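In this view, the complex is presented without one of its protein chains, the others remaining in place.
Going in written order, the chains are labelled A and B, and every chain counts its residues from 1.
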Amino acid sequence: MTSAVQFTGVSRHFGSVRAVDAVDIDIAEGEFFAMLGPSGSGKTTCLRLIAGFEQPTGGDIAIFGQSAKGVPPYKRHVNTVFQDYALFPHLNVRDNVAYGLMIAGRPKAERHRAAEEALELVALPGYGTRKPSELSGGQRQRVALARALINQPKVLLLDEPLGALDLKLREQMQEELKALQRKLGITFVFVTHDQGEALSMADRVAVFNEGKIVQVGRPEDIYYRPEVPFVADFVGSSNVLPPEVTEKLTGKRCHAALRPEALRISESGHVATVRATSFIGTATRVSLVMDDTPMVALIPKGQEIPAVGAQVNLSWQDEDLHLMEARS
Amino acid sequence: MHSDRASLGLKIAAGAGLAFMHLPLLLIFIYAFTTEDKSYQWPPPGLTLKWFSVTWSRPDVWEALSLSVRVAAISTAIALVLGTLCAAAVSRTKFFGREAVSLMVILPIALPGIITGISLRSAFNLADIPFSFWTIVLGHATFCVVVVYNNAVARFRRTSGSLIEASMDLGADSFQTFRHVILPNIATALLAGGMLAFALSFDEVIVTTFTAGQQQTLPIWMLEELVRPRQRPVTNVVAMVVVLVTFLPILGAYYLTRGTDTVAGQGK
Partner (left out) sequence: MSDLSLHTGRSGPLTRLSDWLWRNPRMLILLLLTPPALWLGIIYLGSLFALLAQSFFSIDEFSGLIVYEFTLKTYGELFTPANFDIIVRTVVMAAAVTVAAALISFPIAYYAARYAKGKWKAVFYLGVMLPLWSSYLVKVYSWKLILAKEGILNWLFEILHMKWLLEAYLAIPVIGGNSLSVSWTGTFLVFLYVWLPFMVLPIQASLERVPTSMLEASGDLGANPGQSFRYVLLPLALPGVIAGSIFTFSLTLGDYIIPQIVGSSRRFIGQAVYSYQGTAGNIPLAAAFAVVPIVIMGVYLWVAKRKGAFDAL
């Protein structure tokens, strides 16, 4: 099967800044693919390269097996939901949604019918005559989605589409987007800096750091089996043990990841000093120092919280200590 | 605490300042109705509407007015095209020398008008170009570009770049994007800029004295009357009409750009 989007050694350099540096990606058709990383890590530039707003300075991008080299955005079977939605302020909702059809020269009646159908799909029936400025943030987001879907793209690109929404709406939209992707079967490429969002929605996640992809995999793999310290730290806020400490514990010299919720304060174990504690609702976050390495443990509700400055013993199950032997 | 009410002294100073700016213009309105025609006598010995009909039947006033309107219309059209192109280039991309482009646009009004005027005149002389309607337009269009440019650049800055990307993403090529997205979004700014450019050209006298040859625009006609008065009441009437006529585009430009960007006063 051909890939929906394939990057082969793609780079995008701005002067001396390597926004995207020799990236390889293979996104399968019908996949919900997330690009995750901190701001400035190159994930948005990758999205813009697929859309055609940027052109690579090296390597090649293929969309459904065809090279995208020299193909302008308006000739790609790809549509985008923008971070700021980019709704046309001079057009009403219906004309915004039907914009692609208007450009394609479809007759008015057909445009209006298709726009209404698209608005129903995103649960905004009857909003066609309103102006974008009269809509709430969540409604604008849906209009942007309907506008991008009306052209029946083969790949839908979403650039932090939920970033501007409040928490509750964001969780609701996450579910709706996932359901919509299943229903339409379109390839979704989703850019986010929120690991929770990426892990809960995507079939596969690519983690970006400094212009490169550091790990690609299923959400469980990314979360439980990070291959490099950056992924362990960024995706799950894991404790990263330096090679010296790991060597003392296991005899193997490599980085290791230890999830905060896997740590227990018990009668025996490794000695650590409590530096600070903070209550975070479902649990208490305890910052400690073990072998000169800062650590964080999550203590569930109901258990005793140690005092700041106290010496405690830390323990964990052996299988929770994840060794990053491959690439560290 | 910073008080929310202005002190009496400030109110008086601000009010007096505004009055200083407006009373002389009001005076012109009164003089347009005076019966006295030999001097600038105050208070007017009597009021009459006679001078309006006298002015109406003066062919030299009509000719000057017609020339001014034609020059302003053509200069505005040229300035609209050049100013929009410049603004589009400067605002869309960062390129080497964009500061130089801004400077080049602003220079014709930043330098005193007499320098622009003399430069053009001596250039016309050097190149053996006879003075004509088009030499006036050449000068006017040059300093009108900046007004359109200022308005257009402000609007381009407020128009999100992702709108253009969204349009291309949805299948519109550069020209369709210009027609369906860019133009509707900058239209009011261009209209406002065009109105101001028209007002600027309609009123210009310093550069025009150097580029007009024997032809008289309305300001040149007025300048003649100021230096060598022939029929003072006619000048009074023309002055009043000119004030009223220039107010219209200013009010129009103000309402078009209200709440979005400010009418660039430094355009003048």
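The criterion applied here is as follows: contacts are C-beta pairs under 8 Å (C-beta built on N, C-alpha and C of every residue); 3 or more make two chains touch, one makes a residue touch a chain.
Please read these numbers as outputs of a predicted model, since none were measured by experiment.
S.K.: Looking at the full complex, which residue from B:T55, B:T142 or B:Q216 touches the chain that isn't shown here?
M.R.: Only one of B:T55, B:T142 or B:Q216 touches the chain omitted from view, namely B:T142.
S.K.: In the full complex, which residues of subunit A touch the absent chain?
M.R.: Within subunit A, the residues that touch the unshown chain are 55, 70, 72-77, 100-101, 104, 106, 110, 113-114, 117-118, 121, 149-152.
S.K.: Quickly run down the residues of subunit B that touch the omitted chain.
M.R.: Interface with the chain not displayed, on the subunit B side: 1-6, 10-11, 13-14, 17-18, 20-22, 24-25, 27-28, 31, 39-43, 78, 81-83, 85-86, 88-89, 92-93, 95, 101, 104-105, 107-108, 110-116, 118-123, 126, 138, 141-142, 145, 171, 173-175, 196, 199, 203, 205-206, 219, 222-223, 226-227, 235, 239, 242-243, 246-247, 250-251, 254, 262-263, 265-266, 268.
Going forward, only the chains that are shown with their structure count from here on.
S.K.: For subunit A versus subunit B, what separation do you get between their C-alpha means, in angstrom?
M.R.: That pair's centroid distance is 53 Å.
S.K.: In their shared complex, at which residues does subunit B touch subunit A?
M.R.: Touching subunit A: residues 160, 162-163, 165-173, 176, 180-181, 184-185 of subunit B.
S.K.: In the complex, go through subunit A and note every residue touching subunit B.
M.R.: Those in contact with subunit B are residues 51-53, 72-74, 78-80, 82-84, 86-90, 99-100, 102-104, 147-148, 151.
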